[in-house]
Each structure stands twice: as structure tokens, then as C-alpha cells.
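Structure, as C-alpha cells:
All protein chains of the complex are present and in place, except for one that has been dropped.
Each chain carries a letter (A, B and C) given by its place in the written order, and its residues are counted from 1.
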Amino acid sequence: MAAKATKTAARTAARPTGDVADLRLAARGRGRIAWAAGQMPVLAELSRRFARQKTFRGLRISACLHVTSETANLVRALVAGGADVLLCASNPLSTQDDVAAALHEEGVAVHAVRGEDRDRYWRHVDAALAHDPQITIDDGADLVSRLHETGAAGAKKVLGSLEETTTGVIRLRSMHRDGALKIPVFAVNDAQCKHLFDNRYGTGQSTIDGIIRATNVLLAGRTMVVAGYGWCGKGVSMRARGLGAQIVVTEVDPVKAIEAALDGHRVMPMEQAAAIGDVFVTVTGNRDVVRREHFAAMKDGAIVCNSGHFDVEVDLKALAGLAARVEKDARPATDTYVMQDGRRIHLLAEGRLVNLAAAEGHPAAVMDMSFSVQALTAAHVAAEGDRLEVKVHTVPEAIDREVAALKLKTMGLAIDRLSKTQERYLASWREGT
Amino acid sequence: MAAKATKTAARTAARPTGDVADLRLAARGRGRIAWAAGQMPVLAELSRRFARQKTFRGLRISACLHVTSETANLVRALVAGGADVLLCASNPLSTQDDVAAALHEEGVAVHAVRGEDRDRYWRHVDAALAHDPQITIDDGADLVSRLHETGAAGAKKVLGSLEETTTGVIRLRSMHRDGALKIPVFAVNDAQCKHLFDNRYGTGQSTIDGIIRATNVLLAGRTMVVAGYGWCGKGVSMRARGLGAQIVVTEVDPVKAIEAALDGHRVMPMEQAAAIGDVFVTVTGNRDVVRREHFAAMKDGAIVCNSGHFDVEVDLKALAGLAARVEKDARPATDTYVMQDGRRIHLLAEGRLVNLAAAEGHPAAVMDMSFSVQALTAAHVAAEGDRLEVKVHTVPEAIDREVAALKLKTMGLAIDRLSKTQERYLASWREGT
Amino acid sequence: MAAKATKTAARTAARPTGDVADLRLAARGRGRIAWAAGQMPVLAELSRRFARQKTFRGLRISACLHVTSETANLVRALVAGGADVLLCASNPLSTQDDVAAALHEEGVAVHAVRGEDRDRYWRHVDAALAHDPQITIDDGADLVSRLHETGAAGAKKVLGSLEETTTGVIRLRSMHRDGALKIPVFAVNDAQCKHLFDNRYGTGQSTIDGIIRATNVLLAGRTMVVAGYGWCGKGVSMRARGLGAQIVVTEVDPVKAIEAALDGHRVMPMEQAAAIGDVFVTVTGNRDVVRREHFAAMKDGAIVCNSGHFDVEVDLKALAGLAARVEKDARPATDTYVMQDGRRIHLLAEGRLVNLAAAEGHPAAVMDMSFSVQALTAAHVAAEGDRLEVKVHTVPEAIDREVAALKLKTMGLAIDRLSKTQERYLASWREGT
Partner (left out) sequence: MAAKATKTAARTAARPTGDVADLRLAARGRGRIAWAAGQMPVLAELSRRFARQKTFRGLRISACLHVTSETANLVRALVAGGADVLLCASNPLSTQDDVAAALHEEGVAVHAVRGEDRDRYWRHVDAALAHDPQITIDDGADLVSRLHETGAAGAKKVLGSLEETTTGVIRLRSMHRDGALKIPVFAVNDAQCKHLFDNRYGTGQSTIDGIIRATNVLLAGRTMVVAGYGWCGKGVSMRARGLGAQIVVTEVDPVKAIEAALDGHRVMPMEQAAAIGDVFVTVTGNRDVVRREHFAAMKDGAIVCNSGHFDVEVDLKALAGLAARVEKDARPATDTYVMQDGRRIHLLAEGRLVNLAAAEGHPAAVMDMSFSVQALTAAHVAAEGDRLEVKVHTVPEAIDREVAALKLKTMGLAIDRLSKTQERYLASWREGT
């Protein structure tokens, strides 16, 4: 509890302010952070470089991220580079309390408690603003949104802001289009080393993991309805099929819908899919994707979850409105809504990110790439200082290339190099048939 | 603890003797049993039939099985049919203590505590013998072996014994070949509705589940070495590939080795595989499959686990002998052996069944088939009484057919029926080209 | 033409009687036989052994097989061992005329012409009987059936008959059950090295190959209905999915139907499948699997083919009855039936084996195993002479083991060997938990 952290802080002068669940969990948290570190060799390499170069000396960084063992390794890399980092949660259900405790104990101001309510969540975000950061890191744009709402963005003390998610990048582009954006932001999500891997292989495995931990259902032979066939939806579909599920894809984009069909999945509107699905997963970045009329059509025993950033993809109010009663925690992270007609619909993780709330989020090996892009982009902002234009920047290509090359090396893989002749051939338009 | 159970027993006259960890877990156990029941409609149907027909009236049944929510539903079906059932664990690490408590509280004599030591394990088996059963159900043949060792089998009061595993059936066939078998046994494992589904789809998903819960590693891009390409090995390979792993298969049987190759996997001796694997899974039914020379060749960070019945497939002594020290519980169910040369090898679940010790075992939907075969075979023994020959029986085909037909129906699937003309065609040898 | 073969025969004393399409194709046939030989190293090894040992000295063998480049290599191996071989076609549409010519030219009596009519087909079978064989080899049991119909089987001069197909084995078992079988037969199909590979990987790839050569349709995104989920159906489904098709399986056996569902395919009766399929493939071994009511329900543009042994699986008469007209050879091996309501249904290869009639049959690498089993089983019959019991024999396990071991070696793959300790462990029932 806050009290607990504060009390401990009283005993140790250097201890930062913060709000974590239970400092006694720190030892277990340290263990898990170390385990993740073993899977994150690129970030470890960058951490050593930052420590040598004091890349972030004198900079305050506020990060609003899922508080997991992987995030802890990013925070440590920033701290190694001299940054004064404050960390708050980007989702009320994704915090790993043991990791929060461990980070807090080693001197990072952590404001994150698993299961925190809405008020506490926003108090934590506000603490991140009060940290007066020169760099912010966001997962869903809550920090940067609050910066703008409160007018703090206008003061222009933020050199740059980094955004991790598809959802957040969509928001930031909207802000920019509306002329509302006041600070330079980087669409970290759009870096190749981020979205091609994290969104696909990370979300793919961890979403399935969340569903199985929550329900222990056999996926083989079940019909899984995947709403959205972007990188996340492609990843979830690929992995669920890999476990024997039949996939039904719903989409609003005809190009993605054809891709899904040619990948061998069935494609149909949610209205039809609702009646045949055994498991539903939303990964659209949009709201009300599964709603009243769909719940009404579902089979008895249907399982519904979300792996998109916000808990708006499943219309929770509609579900509650249809239910005669709710049986909480039928299984871990599983609530059973008993409909007035007797059908039972199982909602996982209260409609929040099932991969983080019912499992442990993306595996460290994939976050190694995403967070290495974050770390190098933060270093880029630190180097640019106040010279960055106010707009949505893409991550410099050199960062993508460097992360990919380092990752490949740490995976023990070698590849070919272009010869001079080949480089010349690619650049030439004179060599022919 | 035993003490606790006994003490509670003192309070409730009807309470059976037994040894479970903590009766306070009963409520959670009941919840999980109910959840599994929702996935086991065939067994539910049989349970209703047994209750109507009092199929097992007056019979004592001792079952030595993994004490899971699925097993609980089998036990309940037998009890519904009038049986007096005693349940002991078939593995020291696979008991779900909450399920044990729940069953115990509803009057079943349960002898099973997760993490029990060797002595306590065998005391529990002996309690099962002391129950003086007419029917026994085994998962690994420990009960039937003990029956023979103690000479109790000779008394021939056991009408029939049912065996769930490949490993157990191999043992029983050996006993029979040696002229040592004294009671009729049924190779339940060999029924189609058992091994084609449980061993493949059940072991497949749950083994992957165990590995991910224990380590949270990204399987995509990792090399997984699967030792054994029987039904279990096929299932594990199929699912690991489905999550993006590259599979290397080791085998001793050339036919299975070619199958693995034509399924697109690499095949090589363990000696070579040891040096390239990131994750090792044994499913052979044999001992010392991963041993000293293999540990010596492994990469730093290799993960080793077993999903075969006994904990002999990985040579634990050899591993301990090579290690400078062991870090216990680096993650749940994960011990890290630090070699004298500094390499770290992670052993999951102490070399016991990783799907049961680090996850929850086979999903209920697949155990619905296996345990329905068990239930109907038990009913067959009850009906035959003392008329069964002393040998290894196969499960009557009619049982396979009935379970398959019921399962299909509960899955909501319809299939074609042979017309008279088609039946005649299949039976005829006179219709030609 | 027969005339041509005969005329040529006149020029060359040693030339056998026979009936092949055109001897001028012999050179091309030799090239293709040589190419296939390159993929059949096990058979080559056996051929050298037979030549050394004169295994079949003085024996007449009649083989009724698909006359392909792979079969040619089997025939050559038998001839190398001293056999006097006559070869006739086991299907009117599967003969490769260039291969027939080549074999004929090197002295084998070949009676096989692609596209031969029913009468000519049976004249060829009769020529095989007239050869007065001591060993027969069948693919679909036509030779052995004719032997019995004509009463020739009663003379018991046939030492043993070998059967290659599931369909043929079903027939032979029926004959035996009816007390009609007069000669010893071997269910070569049931050898592991045959059905596990040829039926699955061979039929899988070659059926898809036949469909694509005939139609050049994109399989990705199409719904393929596979009737029958035995080894052939499993192979076809696996490969079609591998090319992006959505699979619908129809079955009459509930166990196979559940397997199909857990493999991620949809399962339904043909009545429903008929309306949603884009491509239909039958591999059931039964008749009238696709029939009048199904044609009536099909979509415009549906493609229908068979990969089972006989051309009875698709009810051709019903299709013809529904059609207003037929457009022959819209594409190679493709006839378009224009229904009275204007819908077009495309029938491939006249309902005969699409993998042989529209492509080249199983790849040589897989026939290497099947035909090595045939060759060693023939050698077994030669060795046993007239000592074999009249019944349906299974292929001796030693043959399976030898073929598998040789194949593995020629694939360049090594596997593990059981240690003494491991062998003892597997044989023992005394080592425990």
C-alpha cells in the first residue's frame, strides 16, 4: 500500500516517493526482473553503452507503461544512463506488484498497484506529470493526453514523447491533425523492430497464454473469433490456429479481410460470427466491437476477451445489462455472466488486456526489440534536445537497423552481405533482361 | 495436512479417512471441478446413466490418478453409480490441493498432497490397497505393481484393473510376458478415444502451457528438441511449431523418425541436438533420454523438461553432479542448475510431468473422452464380474464407438451415415473397376 | 497401338508380347524412369541384392499396377532378381505411355495404354492371368479378383499375392470372411512403411498437384471439401491447408470426425458441405459419396474430383443426368458439366484418380518405401514357396524395420539407439515412480 511504501521510505533516506502494493514482494520481483534480463541481451548491451556515455545525465523521464519485468529492464537501462525515472502504470490490471516493489526498492519512483481503481490510476498519472519530465514514454498516450488536458504541454518543457502502441499513435495523429499537439512525439509503434515483432509474435503468444491460464480450455476444435486482422490480429490468429483452433476473422477493412481469407481463415461480420464462436478476442483499437446484439446471439459457454489496449472493445455495460447475475472468479481472471435466458458468457480480465491481466504480457525476447527501440529513441531525443519539431516523428531508420542487427547477433544468426556488384545492380537501372 | 484432515474428520462422522493438504481450499476446488464439468458433457451423460442404473453398487474402487478437476469429475461419476471410491495421487507433484480438499469434503477418501515426499506417496498407494478394491484404476501402473509386489494380486479379488498410460501398458505387457500378471487388466490407453486425443491434443497443448507458465519464453524462433515422436511427441511438436518454434526430433524408431522428417521437422541423435536446442522436452516412456553427455553439450540458458509419465527421462543425478550450485525457483517450477563452467541449465518441475506440475494437465474437453472410456470400461468390468480372463485386454470397440458418438454430438457436429448400398459395397469384393 | 508393339516385336526376337501406345516414346520414358530412380535409393539397394542373389529366379510375376516411372523401377528390381514379369495397368487413365514403351522395349511384357476402354482394360488383366504367375501384385485387387472369378485361383499355383491399396485390402478381407479366398495374400498397404507415408504424404501432395495442373486455381481462400479422413484424407487436408485452403471434412466414422475437428477443420455432413465447397475431393474407398442431391446443391463453378482407388466415389451417372451439356477438356483433364439451371460443375479426370490422371501420381521418394515393401514381400513369398497359409497376411515386421532403416540412411539421417539399460527398463515392470 501507499502507506507501506511511505513508511519504508521513512526508514531509508534515498527511497523515492511512490505507491506500490507491498515492498515485501521485492525479492521475488528482483528474481523475475533478472530472469527477463536473460532474454533481453540487446537492451543489456544498450544499458552498458548508456552507462558509459551517461546518455541521460540530468534528464527526468516519466514512463507510463505496463509495470512488468521487461519494463523494469528498460527503466534500469535509462537509470544506468543517468536518468531520473518515474514509472506509473498504463493499465490498472497489468501491474506486477513484485516487480513494482523491486524497482521501488532500488530507488525508482514507482506509482502502480495491480487492481487500482480509476481515481488512483489517474493520481499515478498525475504524479508522473508532477515529476516534470523532459522525456515521456507512453503506452496508450494517457500521459501525453493528460499533459495536453492540463495545459502542461503548452509550457514546452517536454523535449520529446515516445508512444508504444498502435492505439496511442492513432490518437496522436488525430491530435496533430486537429492542431492540438504541442510537443514532439515519436511513433515508436511504427518502427519495424516494434510492430512487426511485438504486435505479431508477442501479442500472438501472450494472448493465447492469457486465455489458457484463465480458462484451461482446449483450443483444438474450438472456433475462435478474432476481431481485427492488423498485426495483432494476425499474430493471435496464427497462434490460435497453431493450437488447433478454427479462426473466424471480422474486419472493417476489405484489404485485411481478403488477407485473412487467403490465409485460410473464415471472414464474416460479427453479427454472424457471434452465433458460432466459442472464444472471442478483440484486437481492433476501436470501441464496442462486441456489443449487445452480439452477446444476445452467443452460444452458452462463450468466452469473451480483449487484447487491444483499452477496455472499450467489449461493451461491458451492455453485457452487464443483459445478465441476471455475475459469478466472479469462476476461474482466475474469469467472470461468468449468467444471462436472463440462462446462457453463460465468460468474460476474461474484465475486458482489459487479457495477455497482461491473465498472463504476463509479451515474452521478454520480443520486448527486447520494442524497448531497445524505445531506449535508442529516448537517446535520440536526449541528443536532439530542444531542436525537435512539434509533430508525429517516425523513428529514425538507423535505430531500426541497429536494433535488428544487434538482435540478430544475440540470436546467434548470421546473414549475407551485399557484394559491391550486387549493390551496384540494385542501384542501377541499366542492366536488363 | 493429514492432521488437519483427521481433525476435521473427527468433527464430521461421515467424513472418510484421508490425507489432503488443506480443507479450507475446498470451496475453490469445487469451483474448479464445476468449471471442468462444463467441458465434460460425455462424462456427465454417463454419470446420469450410472446414477439411474446404480452400475457400481456395492463395489469398492481404488483410483491412483492425477488429482485434478477432471479426475474429480470421473470420481463423481463412479460415486454416482454407487461405488465406494478411494483416490490417491499418481504423481507427487500433480495434485491440485483445492480439488483434493473438495472431493474429500464431499465424502471421497482422498490421499494426495502436492509435493509429498516418496514415503508419503507410497503410504497413499498403500491406503488405496487397504481399501480392498474390486476395481482399480491406474495412471502409470503403480497401484497394480504394488498389488503384485505385496502379493495381494494373487488373492484375485480384483475383478479388473484399468490402465491410462502408454508407460503403464508397456509395463503390464511385460508382466504378462513374464507370466507375472495375476489379474485382468485393460489397456485403456490403447482405446482410440484415449490415445488419439488425450496423448496428442491434450499433451500437446498442456506441455506447451506448462513451459510457458514456468518460463514465459517466446517460443517463436526457438529450437525445441522433442525426444520421442509417438502420439505425445507428435502433439508437442505440432503445437510448438504452431507457436513458431523450430522442432528437432530425436527417436529410436526409424519409422517414427521418417514420419517426423516428412512432417517437416529435423531429425538427429540427441548427441547433436543437445548442442542446438533452446528447449528440451522428453516424451519417450524411457529413462536417461537426456543425460550427462547431453548436459555437457547444451547451450547456456537451455531449458529442460519432461512430459512423460515418470521422472526418469531426464537424468537428474547427472545434472546435479555437473552443477556447481542450484538456484531454486528462479521462476515458478523452475530450478536453475549453474554448471561448473558457468552455463545455466533450467530444469522445470524437477523433471516431473511439466504439464501437470507447471500447468493444469490436459484440458477437460479431452479428458472427457479418456475418462468416459475409463468409466465405461469400469462399468464393463462391473458387468463381467469375475468372468474376465487374466491378461491385458483391449477396450471393447463398442465403448470406443459410443464415446466417439456421444462426444461428436456434444460438440454439435453431425456426420454422414452409410447407406445400405454403401455398406454392401464395402462388404463386397465383387464390384470392380 | 497394339499393332505397333507387335510390329516392333517382329523386328526383335526377344521382344515380348504386349500392348503399348507408341514405342517411339521409349526414349522419353527411359529418361523419366532414370529420374525416378534417382529418388528411389532403397529400391536400388534391393535391386542390387536381388541381382546378386537371383531372388526370383524362375518365377513368373504378374503385376497390375499404375504404369508409372516409379512402377518401372519396381519391375526392373524384380527382373534384376531373375523374375519373368508381366505388367498391366490397374487404371485406364493412369498409364504413362512413354514409361510403358520404355519397359516394353527392354523386354518386359507390358499391357497398358492410357485411356484404354473397359474391354481393353480387362483384356490386359486377362493377359496377366495368362502369364500363369506364381506371384501377383495388385493395386486395387483386380487381378486377384479375376483370378477367383475365373476359377484360376482354385488351381493354387499362385504362391502369394500382394495388395497395395486400402481399397484392395478391404476387398480381400471380405473375400476371406466369406470363405472365398483361395490363395495367400499380403496386405502390403497395412505395412507401416506403406500406408503411413504413401497414403498420407504421397496422396497429399499428388492430389493437390493434380487439381492445380488441371485447373490452375488458387487454393488460398477456397473451401475444399475432403470426403474421408483416413490416411489419404489426412494427407490431402494437411497439404490443401498448407496452400491456404479452408478444409471441410465429411466422414462416417465418429472417431475420425473428431480427429478432423481437433486438427482444426470443419466437420459436417456432405449435404451441408455441398453448398459451401469450392473444390471437392473424395478419398473414402466407398461409392456414391458425392451424388445427385449434392450436385444439386453445389455452387456455380464447383470443382469435383476423386483420389480414391475406384471411379465410383463420385456418382458420374447422376452428374451426367443433371447436365444439359458437357464441355470436354475445358482445361486438361477437366470436363465442365453445365446444369440445366446454368450452374457449371467441373469434373476432373472423369472421376478417376486425379493424382495419377491429371498429374504423375505419388512422388518417387515415397514410392521408394511402398515398392521396397512390395519387393521384400515378394522375396518373402519366393522364399516361403508353397508353405504360406491361405489368408490375409500382414507384412512381416522385419520388412518394415528394414525398409525404414534403409530409407533413413539414404535420407542422410541418424537416430539414437537404445542402451542396454534403456532396453532393460522398457522390458521391466519393476522400476517405479
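The rule we apply is simple: contacts are C-beta pairs under 8 Å (C-beta built on N, C-alpha and C of every residue); 3 or more make two chains touch, one makes a residue touch a chain.
Just so we're clear, the structure is a prediction, and the values are computed from it rather than from any experiment.
One chain is not depicted; across the entire complex it touches A, B, C. Interface note for the absent chain: among A:19, A:70, A:84 or A:400, the touching residue is A:400.
Residue-wise, the contact with the chain that is not shown comes from A:416, picked out of A:119, A:389 or A:416. Among the residues A:34, A:51 or A:252, only A:252 touches the chain that is left out of the figure.
For chain B, the residues touching the chain absent from view are 218, 220-221, 241, 244-246, 258, 261-266. If you put the missing chain back, the residues of chain A touching it would be 91-92, 121, 140-142, 145, 170-172, 174-175, 178, 180, 192-193, 196-197, 200-201, 250-255, 257-259, 261-262, 267-270, 285-288, 310-312, 369, 400-401, 404-405, 407-408, 411, 413-419, 421-422, 425-433.
The chain not shown here touches chain C at positions 31-32, 34-36, 38-39, 201-202, 204-205, 208-209, 212-213, 215-221, 239, 241-244, 301, 329-331, 344, 359-360, 362-366, 411.
Operating definition for what follows: only the chains that are shown with their structure count from here on.
If touching chains are joined by edges, the resulting network of the protein chains shown connects every chain directly with every other. The innermost chain, defined by the distance from its C-alpha mean to the mean of all protein C-alpha atoms, is B.
Look at where the CA atoms of chain A average out and do the same for chain C: the two points lie 54 Å apart. The mean-CA centres of chain B and chain C are about 39 angstrom from one another, to the nearest whole unit.
Each of the following residues of chain A touches two or more other chains: 218, 220-221, 241, 244.
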